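Here the complex is missing one protein chain, while the rest keep their positions.
Up next is chain A:
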Amino acid sequence: MLNLKNISFSYAGREKIFDNIDLQIDTSLITAIAGRNGTGKTTLTRLIMGLVKAKAGTVELDGKIISDMPSYTLAKYIGYVFQNPDHQLFASTVYEETAYAPSKLGMNAEQIKKNVSQALADTGLSTKQNFMPQTLSLGDKQRLSIASSLAAAPKLLILDEPTSGQDCRERTVLLRLMRKLNKEGIGIILVTHDMDILAEHADRVVVLADKKIAFNGTPRGLFADTEKTTAFGLELPEAARISNEIGLGLCLTPRELYKKLAERRKSNDSK
C-alpha cells in the first residue's frame, strides 16, 4: 500500500499545488491519475518518486517512509517511466540500456542477466536487444523505458502518459503489457488524459482538482455522475457517451456497449 499523508506542495514562488492531501493507493492494482492540465498529476507521481520534495507530509510504501529517500535509492522499489523516453536512452544497445538499472543497484551478474532477459521478453524486445535505442520507433522506445525499469524488479511502476504520440497498434501493445505486468504482481500508477484507456484499464481512479483529491474510486463510480465528471474537466469515455445517449445505462467500454446492445436486440426479438 502506498500512503500519502498530509502532503502539501508548491513549486518555489508559486501557488500551492496540493494542500494537505491524504491518499492511499493499493499497489496491487492499476490506479489512474486524472485531472485537468496543471492540477498536479505529474507532480504527484514525482513526489512519490522523490524527484520533488513535499513542503509537508510523508509518503509511505508498505509502512516504510520513503519521502526522505533519494530517487536513486527508490529505484529499487518504484520504476518511473517518463512521458518522453528520449530523456533516458543513452546506451549503445537495447540490452545495455535495460541492464543499466540493475547493475547500478548492485545486483549480481546472474540476477542482472535473468532480469534483463525477463524484462525484454515481457516487453517484446528480445529480438531487438542488439539494436541501438535511438533507432527504435516511439512505441519500442517507450517499451524499452519500461523494460529498463522492470529490470530493477520494482513493486510499483509509474507510467506518465505512456501512450502519448503513439499509433493505435503501439498503444494496444503497451496497454496489454501494462495489464500483463499487473497480473504478474506489479502495481501500476498511470497518469493519463485518455478517458477510454482509464475506463477500460484502470481498477481505481484518482482525480485531482482544486489542490485536493477530488475523487478516489472506481471508473464506474466516476463516470456514473456525468455532471461531476464534467465539473472535474474530464470527458466521458466514448462508449459511455453513446450508451447514455441511446438509453442503455452506463457502458464503460465498447465491448460492454456491444454486449448490452446485443441483449437489447435479443429481448426485442423475443417480444
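Here, contacts are C-beta pairs under 8 Å (C-beta built on N, C-alpha and C of every residue); 3 or more make two chains touch, one makes a residue touch a chain; residues count from 1.
The criterion applied here is as follows: contacts and distances are computed from a predicted model.
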Note = Out of "ABC-type dipeptide transporter", "Sodium:solute symporter", "Energy-coupling factor transport system permease protein" or "Succinate dehydrogenase / fumarate reductase cytochrome b subunit", the chain not pictured bears the UniProt name "Energy-coupling factor transport system permease protein"
Task = Write down which of A:Gln134, A:Thr172 or A:Thr226 is the residue touching the left-out chain.
result = A:Gln134
Remark   = Missing-chain contact among A:Asp86, A:Asp225 or A:Glu263 belongs to A:Asp86
Inquiry  = Can you tell me which of A:Asn3, A:Ser148 or A:Thr229 touches the chain that was removed from the display?
reply    = A:Ser148
Request  = Using the touch definition up top, pick the residue from A:Leu105, A:Ala224 or A:Ile242 that touches the left-out chain.
outcome  = A:Leu105
Key: Absent-chain contact - pick from A:Asn6, A:Asn20 or A:Ser71   = A:Ser71
Query = Which chain A residues touch the hidden chain?
reply = 46, 49, 51, 70-72, 74-76, 78-80, 82, 84, 86-90, 100-101, 104-105, 134, 148-149, 152
